[in-house]
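For this depiction, one protein chain was excluded, whereas all remaining protein chains were kept in their positions.
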Amino acid sequence: MELNIKREELLISQLADLLVNDKHVAVGAASPIPGAAALLAKEEAKIKNKRLRVTILHSNKYNNFTDGARELFDCAAQGRIDTFFLGGVQIDGQANINLVGTGTYPKLNKRFPGSFGSALMYFVVPQIILFREEHSPRTLVNRVDFISAPGVSEDNIYRPGGPKYLLTNRALFKFNKNDKKFLLLRLNHNETVETVTNLTEFKFDVDKNISEMINPDNERIHILRNNIAPMVSEFYPEFAKRIWDV
Amino acid sequence: MELNIKREELLISQLADLLVNDKHVAVGAASPIPGAAALLAKEEAKIKNKRLRVTILHSNKYNNFTDGARELFDCAAQGRIDTFFLGGVQIDGQANINLVGTGTYPKLNKRFPGSFGSALMYFVVPQIILFREEHSPRTLVNRVDFISAPGVSEDNIYRPGGPKYLLTNRALFKFNKNDKKFLLLRLNHNETVETVTNLTEFKFDVDKNISEMINPDNERIHILRNNIAPMVSEFYPEFAKRIWDV
Amino acid sequence: MNSFDQLSVKEIVDEVPDGCLLGIPADYSGVPMQFTKELIKKGIKNLRLYCLPLTTIQGDMLIGSGCVSEIEAAAVTLGEFGLASRFSEAIEQNTLLMKDSTCPALHAQLQATEKSVPFMPLRGVIGSDIQKHRKDWCIIPNPMNSSGIKDEPILLLPAVQLDVFVFHAACSDRNGNIQIGRRRELATLAHASKKVFVTVEKIIDEDLFENELSAATCLPALYVDGIALAKNGAWPCALPGAYKADNNEIKNYSIAAKTKDGFNEYMKLLLSK
Partner (left out) sequence: MNSFDQLSVKEIVDEVPDGCLLGIPADYSGVPMQFTKELIKKGIKNLRLYCLPLTTIQGDMLIGSGCVSEIEAAAVTLGEFGLASRFSEAIEQNTLLMKDSTCPALHAQLQATEKSVPFMPLRGVIGSDIQKHRKDWCIIPNPMNSSGIKDEPILLLPAVQLDVFVFHAACSDRNGNIQIGRRRELATLAHASKKVFVTVEKIIDEDLFENELSAATCLPALYVDGIALAKNGAWPCALPGAYKADNNEIKNYSIAAKTKDGFNEYMKLLLSK
């Protein structure tokens, strides 16, 4: 029996695939899809008798820290977090991210919340996954208006971490650090290289083995809907209700 | 009725007199006489409806800290500790203190434990009281063999704190920061300026109002023996037993 | 004599002068909303807010009420309820000075004050526009031979001394020790502030320092200048370990605050309660 997979479930599944080698995944504020992906990866690791630790900010239950709000950043700087997720009002082709606003800083046309911890996390976490559902020329720009955190740095800058992937509603990209350029890896159903190119302001390369995103199999969907959905409802109740009605 | 005052009780009383303007007194390791003095000052403050906070390291009960062992130093650096006590294997006429050893460092003839936190505390606590029971040319030297913490600093060094008094078995000195010299203020019973001069290797000035140490009055002795002795026995049991048989 | 100074919320407000640098806790560490209401009622002016590391409704209300001239933060947001509209509008209309920062920098600047050192180094941040616009930050070549990369530029952040810090907590014990659990950023804020005031749900007749484990959950009384009772004092924000946020109310606020008029009406009602 083929299940009817929701868009959010497909994105969760894409992200979970990127976490299989991790020991510790941390998820920042207001990130239900990455949060669900991390918990799914943890559950699947457990089945394979492997340990994956998940830290979800704004959850008491999945908060592994006891040294106050700075511990996330100290812990990441110590190299103890393998994957973290970042978003952006704008993301550009060099993987610069903007969480501050549009226009000419400091006189912005449109002010957004601010950079949060991105300016450190982007430097120290080995696998940063950029996640932005909206895929449009407005979000994936040629050059961000404000660099909250740069995608690449000079060689004399301490930078064990950086961008590895970018996932949107339409596509999954891998970031190539040497070329300072994204590489299109996978397309969502109903997307083509052309539709994605038209909706992306920045230039990117296309992988020669480009493929379609694979739907999660029945076992994964089963775990997601039965085990993960109730966990997510603890700290993202509105999201869990909307997607899974729990 | 004149009570029979013990030597230690007289020293405790001398120290307590120096704490009357304080809000927070901290006492380091292995310091039963300063510890008792601080608790005595706290008790007398309470009678006058004033608050004196006492932090005694190595006591759970009088440990006001929750940020680990560094909090004493951070707290002092923040200016939140008014008085702290330091000792020394050697103390010299410029109030340099040596807690490390005698001989030519690093090839010492006699090695002592080490400098502890003196190298910061001496700089940041406004009133440092040097306390060393043994008063001899061996302890009060012309020049220390090793400076664990200097008595005075150049003007461009951040130094809100420093030495204010030196109390020994025989005498109480005040330190004059401008002259970089001790001033003899008070003598223990049976001591004279001459006996003290002979037993002190460094040169010092003599106060024109020099006086004898005043014995604690009956009320103070009463508080000390009835209220303070049992408190002290919690963290310095051997000392309390020897002096007060509690 | 009491072992601590018990005040009213209004008496705490009186300890906060116009123009002072006020420490602001994040939404997860005890937002003193009752205090904030009284502060707005009093008509305080030119506050400079230092957020560790962000603010939600507290900062937005103070900004919307015209109490704030400057804010240093990593974010101002209503979280899942969207943008902090009074903040965004103030920036867009250029009536508020924003010192954009990033969470670890806000922590490090207070840790410098905690240790009484003039600055703290921080990795990362270099190459961002945050760093480019912060004239109070500086970059030096790594001066250590014994540690780090040799020609690495190192970012230094200045120590920041807060004038006043106010937060809300579940309880104080009878000696004025405040139970903060693992919200230890509250301790950092307190260590770095000249004055610290706390509003609490209740004062319990216990000594939390009698036992090593309950002591570990406290901010020691020695950092606290006064305590006021304020039942439900974080409302509509959450108080971790005690009550959840009133999401309906925050949503109502977020809708009202979209316009200046809506905000004014909301605040008029709130302050009259």
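Chains here go by letter, A, B and C, matching the order in which they are written, and residues are numbered from 1 within each.
The rule we apply is simple: a residue touches a chain if its C-beta (ideal position, glycine included) is under 8 Å from a C-beta of that chain, and two chains touch if they have at least 3 such contacts.
As the structure is a computational prediction, the values presented were derived from the model and not from experiment.
Check the whole complex and report which displayed chains the hidden chain contacts.
A, B, C
Consider the whole complex, including the chain that is not shown, and state which of B:5, B:108, B:210 or B:246 touches that chain.
Going through B:5, B:108, B:210 or B:246 one by one, B:108 is the residue touching the chain not shown.
Kindly state which of the options B:25, B:100 or B:129 is in contact with the chain not pictured.
B:100
Just one of C:37, C:86 or C:123 touches the chain that is missing; which is it?
C:123
Pick from B:60, B:142, B:211 or B:227: which residue touches the chain that isn't shown?
Residue touching the absent chain, from the options given: B:60.
Touching residues of subunit C against the unshown chain: what are they?
Missing-chain contacts on subunit C: residues 104, 108, 112, 115-123, 136, 138, 140, 142-149, 152, 154, 156, 158-159, 179-182, 184, 211-217, 240-241.
Which residues does subunit A use to touch the chain missing from this display?
24, 46, 49-51, 53, 60-61, 63-67, 73-75, 77-80, 124, 158
For subunit B, which residues lie in contact with the unshown chain of the complex?
Residues 29-30, 58, 60, 63, 65-70, 72-74, 77, 99-101, 105-124, 146-150, 153-154, 156-159, 238 of subunit B touch the chain that is not shown.
Keep this in mind: only the chains that are shown with their structure count from here on.
Which chain's mean C-alpha position is nearest the mean C-alpha position of the whole protein set?
Chain C is the most central one.
Using the average of all C-alpha atoms in each chain as its centre, how far is it in Å between subunit B and subunit C?
Between these chains, centre-to-centre, one finds 39 Å.
Compute the distance, rounded to whole Å, between the mean C-alpha positions of subunit A and subunit B.
Taking the mean C-alpha position of each chain, the two centres sit 59 Å apart.
Counting in whole Å, what is the centre-to-centre distance of subunit A and subunit C, each centre being its mean C-alpha position?
Taking the mean C-alpha position of each chain, the two centres sit 29 Å apart.
Could you say which residues in subunit C touch two or more other chains, in rising order?
Each of 184, 187 in subunit C touches at least two other chains.
Return the residues of subunit A touching two or more other chains; collapse runs of consecutive numbers into ranges.
none
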